[in-house]
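All remarks here apply to the structure that follows.
== chain A ==
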Amino acid sequence: MDMLYNILIDPFVQMVDAPDFLIQVVWEGFVAGVLYALIALGFVLIYKASGVFNFAQGIMVVFAGLSLVGLHQKGVPAWLALILAIGIMAILAVCIEKFVMRPLVGQPDIILLMATIGMTYFLIGLGEVIFGGEPKQMITSELGLPTGSTAFEMGERGLVILQHIDIAAAVIALLMVGGLAVFFNRTRIGRALRAVADDHTAALSVGISLNQIWAIVWFAAGIVALATGIMWGARSDVSFALEIVALKALPVLILGGFTSIPGAIIGGLIIGIGEKVGEIYWGGLVGGGIESWLAYVIALVFLLFRPQGLFGEKIIERI
Partner candidate 1 sequence: MAGSPVVERLDEDTFPKFLLRNARVFADRPAIREKDLGIWQAWTWAEALEEIRAFALGLRGIGFSAGDKIAIIGGNRPRMYWSMVAAQSLGGMPVPLYADSVAEEMAYVLEHAEVRFACVEDQEQVDKILSTSDALPKLEQIVYDDPRGLRDYDHTRLHSFEALQEAGRAAMAADGSLEAAWLDGIKAAKGSDLAMILYTSGTTGRPKGVMLSFDNLVISARNGNAFDKLDEHEETLAYLPLAWIGDYVFSIAQSYIAGYCVNCPESLETVLSDRQEIAPTYFFAPPRVFEGMLTHIMVRMEDAGPLKKKMFDGFMALARRVGERILNGEPVGFRDRLAYALGEIMVYGPLKNQMGFTRLKVGYTAGEAIGPEIFRFYRSLGLNLKQLYGQTEASVYITMQPDGQIFGDTVGTPAPDVELKIAENGEVLYRSPGVFVGYYKNEEATRATKTEDGWVLTGDAGYIAENGHLKIIDRAKDVGKLTDGALFAPKYIENKLKFFPNVKEVVAFGDGRDFCGVFVNIDLTAVGSWAERNNVNYASYQELAAHPDVYDMIQDHVDQVNRDLAAEPMMAGAQIKRFLILHKELDADDGELTRTQKVRRSFIAERYAPLIEAIYDGSTRKHVRTEVTFEDGRKGAIEADVEIRDLTIHPSSGGGLQEAAE
Partner candidate 2 sequence: MFYREAGQYKTTYAADQQIFPIRQDRIGIGVILVLALLLPLVASEFMLSAIAIPFLILALATIGLNILTGYAGQLSLGTGAFMGVGAYSCYKLVTIFPEVNVIVHILLSGVFAAAAGVVFGLPSLRIKGLYLAVTTLAAQFFLEWCFIRISWLYNYNASGAIEVPGREFFGTLITGPAAGGTTRYYVVLAIVVVMTLLIKNLIRGRIGRQWMMIRDMDIAAELMGVRPLVAKLSAFAVSSYVCGVAGAMFVFFYLGASEPAVFSITLSFQVLFMAIIGGLGSLVGSFFGAAFIWILPILLRVGLPALGVDIAAETVFQVAQMVIGALIIFFLIVEPHGLARLWAIGKEKLRVWPFPYA
């Protein structure tokens, strides 16, 4: 009885009592969601173009962040470090295309997934060997990203504090999505990518080799990863812990579907906000820390009702 009350009534009472807090929580979730969405974006890019489920996206985020910070620690000016980091992602992209994707073309999905898991391992090891395993501070200010925060008065209902970096994150995410949209719909390569997504022979007719396309896609994913890394690093700090967090992109994708950019965004937000709210208002009942799995359970429950995901259409099985 008491239990039921705690589960069904109390949380909502709290929400109404302290709307500012609720908004604060939702905002936190929103920002987290944006970051999930960014990672998911990386997945989607690659999945669209090569049908590869890139498990390594998470580690790419870490790796990008690490190389940026690491370079700066070695005395490289921030702006240069940023450019170099981008360069590193480019090299990484080319290497992946050359040494992993190309030899594995045509293998079943599961094999490709495994390959990206292998990549994850490799990159973790590499990152640690080069930059060391200990967490690092993101060079937020050096990159000219806003710090500090603004408090919004809500009458006598209390106040909501927004970190500027979070706002920046949201904005950048927005820009990036916009940019990708343009890239996909306006540019020739972008259209080629879409063609690839549909079928590979079509892509060839556009006159771009698959290898190029894949390299480009991985690079694009790399950029996204870098951005994600910066944002995320700025909020907490850069460490391999991120790699686990990055796995949250999976449930996001489940919700959003593997091929839909808007899906990734919406999915990200649902998960982000969902798990924050869940953690704050219900987590306590079971000793807290449910953030670590709530996302997956949300996705799971969701799947049971819509196996084809949020935007996928019903699958008719044929023989």
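Criterion: a residue touches a chain if its C-beta (ideal position, glycine included) is under 8 Å from a C-beta of that chain, and two chains touch if they have at least 3 such contacts; residues count from 1.
Here is how the candidates were picked: all candidates are chains of the complex that A comes from, given by their letters.
Everything numeric here is computed off the predicted structure, so don't read it as measured data.
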Which option touches chain A in the complex, given 1 or 2? Just the number is fine. 2
Complex contact set, residues of chain A against candidate 2: 53, 99-100, 103-104, 107, 109-111, 113-115, 117-126, 128-129, 133, 244, 247, 250-251, 254, 258, 286-290, 292-293, 296-297, 299-300, 303-304, 307, 317, 319
